[in-house]
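My questions will all concern the structure given below.
Just one protein chain is left out here, and the rest sit where they should.
The block that comes next holds chain A.
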Amino acid sequence: MATAAAAALRTATLVVRRPLITPTRTAFEQAYYEYHANLRASHERTVIPDFWTKKGAAGNTAAIQMAVPAERTTEADTANDVKSLDRKLEENLFLVVKEGGKWSLVQGAVAEGEPLHEAARRSVLEKCGQNLDLWMVGRSPIALSHTAKDNENIFVHKAHILAGQAAPTKGVSDFAWVTKSEMAKFLDKAAYDDVVELL
């Protein structure tokens, strides 16, 4: 870690799209839940319809329309479109950007007297466009980067993307939304080891 006197402050932001569907259950898990559902159903209190409805009354005989859930894999999954936010719905997706030929988290400088979390948010919006609805997880950073140069301290902040999509500008040549396992293919070893515990 750099000395306080000569260090420049920088922020890196881990922008996350949280899982949108429940995780895939294993065969054992499915059997387990099915067993308990059957066990509970066999002990349920029965309702005697004749007690509640008069003879000859129509009663509520309309069949309940069950909603049909959507497919768990989307078009983005089959096409393996790493820019899409609809890919890998049951996993976390993290934003990585390509700046100066190198993939990393979205980084930015901190202005004089600016709070860290505000600098983090501002740098993401500047570099990835204004069409992002972000929620910063608190004001405190979640990590201090170990791969920073001697004269700078990089604090990592976590943010959730609630809506929108990245549109790279200002020196950012490319972006991707990747899962934890895919992150190693984009980041170099040092950068990946720095960040892997946060994913």
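Throughout what follows, contacts are C-beta pairs under 8 Å (C-beta built on N, C-alpha and C of every residue); 3 or more make two chains touch, one makes a residue touch a chain; residues count from 1.
Following the convention adopted for this analysis, contacts and distances are computed from a predicted model.
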Given "Large ribosomal subunit protein uL5m", "Protein YIPF", "Translation initiation factor eIF2B subunit alpha" or "Calcium and integrin binding 1 (calmyrin)", the protein name in the UniProt record of the chain not shown would be "Large ribosomal subunit protein uL5m"
Among A:37, A:79, A:111 or A:162, which residue is in contact with the omitted chain in the full complex?
A:37
Candidate in contact with the missing chain, chosen from A:109, A:137 or A:196
A:137
In the full complex, which bits of chain A touch the chain not displayed? Write them out.
18-19, 22-23, 25, 32-33, 36-37, 39-40, 42-43, 45, 52, 60, 92, 137-138, 140, 142, 158
